[in-house]
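So the structure is just underneath, and the comments pick up after that.
Heads up, one of the protein chains got dropped from this complex, but the rest are sitting where they should.
Here is subunit A:
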Amino acid sequence: MLVKDLTSPDNTASRVPVESPVRSAEGPQSLFQHLPSAPDEPFLHSCLFQVLSDEEKRKQYDAYGEEGLKDGHQSSHGDIFSHFFGDFGFMFGGNPRQQDRNIPRGSDIIVDLEVTLEEVYSGNFVEVVRNKPVARQAPGKRKCNCRQEMRTTQLGPGRFQMTQEVVCDECPNVKLVNEERTLEVEIEPGVRDGMEYPFIGEGEPHVDGEPGDLRFRIKVLKHPVFERRGDDLYTNVTISLVEALTGFEMDISHLDGHKVHIVRDKTTKPGAKLWKKGEGLPNFDNNNIKGSLIITFDVEFPKEQLTPEQREGLKQLLKQGSVQKVYNGLQGY
């Protein structure tokens, strides 16, 4: 190859977002459209060669792509982005930094944040102190954006040599100083396990580029009374045999302390389920919608054995004949 590969992944021209509708029709590839279709024409087209051999034009092309050559842009790097994003009024892909693969970025920090079911029900705020190194101005200069570049040198007429060189820019000197700031993470009602709350730029710093992000990942803890399934809550209540047969009244303390009142005047069978609508967790997307609380009852039999008189008495009272049905309980018969 006599020229720099324009389609290579580290091509600085790719700094311009490729997904932009404006650029899909044009872009570095369009230079190859200038090439004549006849196969015996020389590969090195004059248009291409002009750009690459002129230092000034080449710098422009490297920074701003073909558009830059046409308009003669002298504007800064930041302006190019506002040129594209300003036209559309929104960020495509949500994160412009992801599309720019050439700005080095510090690592992201993921912090697991344990939350209780009470916090999921009512919401909460967690205050956090972020201590991190921040780049501050220091006297002098330093080398930055060091990269490997291919340099083409001419050895003689029609003979070129490609060598690899480490090329650095000069930047103002910086030093890392530890600074602290307080951040507040909001635990929104209805938040689900695994959801993340990002803080852009609060991750690891990078001297030559941008800091990474800090992300809080929600970990919902198990609760001794309630089990969460989506927006519904499940709980179990053990009642006595007398209560199961004769009815009962009770309160269940909910996650925020309010009481859920239960009244039963009929018989409650073991395994019976009571559905309390609106007593579950708030839905994350719409806090006004709440799931249900499902209460499953089990019965505790009296511990003492019954005397023969009590047994006779019970037989008279309950008037239930003998039932001795044998069946396969594991197959749902």
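Note that contacts are C-beta pairs under 8 Å (C-beta built on N, C-alpha and C of every residue); 3 or more make two chains touch, one makes a residue touch a chain; residues count from 1.
In the analysis below, contacts and distances are computed from a predicted model.
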Per UniProt record, name of the chain withheld from view ["Two-component response regulator", "Tax1-binding protein 3", "Beta-hexosaminidase" or "Stromal cell-derived factor 2-like protein 1"]: "Stromal cell-derived factor 2-like protein 1"
Touching residues (missing chain, whole complex) on subunit A: 106-116, 118-119, 122, 124-133, 176, 178, 182, 203-207, 212, 214
